[in-house]
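One structure is given below, encoded as structure tokens.
Let's turn to chain A:
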Amino acid sequence: MTLLHCLILAFILFTIGIFGVLTNRHLIGMLISIEIMLNAANINFVAFAYFKAQDPTAGTLFSIFSIAITACEMAVALAILIAMYRKHHSLDVNTQEINHE
Partner candidate 1 sequence: MILNIPFSDIVFYFVAVFMVLLSIAAVSSKNVLRSAIFLIASFLGTAILYLLLKAEFMAMAQIMLYVGGVVVFIIFAILLTSHLGENKLSTPISQKFLAVFLALTLLGVMAKFLFNTKELSESITQKSPEASSLIAYGERLLSYAPNGFVLPFEIISILLFMTLVVAITIAKKDNKEEK
Partner candidate 2 sequence: MFEKVLLNLLWILPFLTVLFSIPIKENSPRLKRFHLASAGIVLLSSIYLLVRVFQNTVSNTSSQFQLLFETKFNWLNAISANYFIGIDALSSMMLVLAAIIIFTGILATWRLEKNQKIFFGFFQILAASVYGVFISFDLVLFFVFYEMEALCMYLLIAGFGSGNKDYGAKKLTLTLAIGSSMILAVFLGIYAETGTWNLLKLSDIVLPENFQFWAFPILFLGFAVSSSLFPFHFWSPAGHSAAPTAVSMFAAGVMMKMGAYGCLRIAIYLMPEGAKIWLPYLLLLIAFNVIVGPFIAMRHKDLKFITAYSSISHLGLIFLGLAAMTPIAFRGAALQMVSHGFLTGLFFATIGMIYSRTHTRDITQMSGLMKAIPFIGVGFVIAGFAGLGLPGLSGFVAEATIFVGSFENPSPLCRVITILAILSITATAIYILRCANKMLHGPLNIPKESLPQAYFEEKCIIVFYIVCLLILGIFPAPFAEFLDTSIFPIYSNLMR
């Protein structure tokens, strides 16, 4: 268990999240993938805090705040999703009305 391994792990999770965002057609599925990406970033913080940083507390605290922010984002996102669901009765990514030339 070295810093490098933790970072690699975090990045693997990040790429898995990316993969999920790119392939999931369900909007909530995409949100889940984004959760995984954000979580990976937190791992980075904690790993750096543990292995390298002169000020380890700050890093860990940053990730706690980041969890809170994630929660906020999710809350708003889900609110919008629900509003959308009321309108379309679907959460498919492909549903769209904005006209593109």
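For anyone wondering why these and not others, all candidates are chains of the complex that A comes from, given by their letters.
As a convention for this text, a residue touches a chain if its C-beta (ideal position, glycine included) is under 8 Å from a C-beta of that chain, and two chains touch if they have at least 3 such contacts; residues count from 1.
The shown structure was predicted, so the numbers you read here are calculated from the model rather than taken from an experiment.
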### Task
Spot the contact partner of chain A in this complex among 1 or 2.
1
### Task
Please name which positions on chain A make contact with candidate 1 in the complex.
1-9, 11-13, 15-20, 22-26, 28-29, 31-33, 35-36, 39, 42-43, 46-47, 49-53, 55-58, 60-61, 63-65, 67-72, 74-76, 78-83, 85-86, 90-93
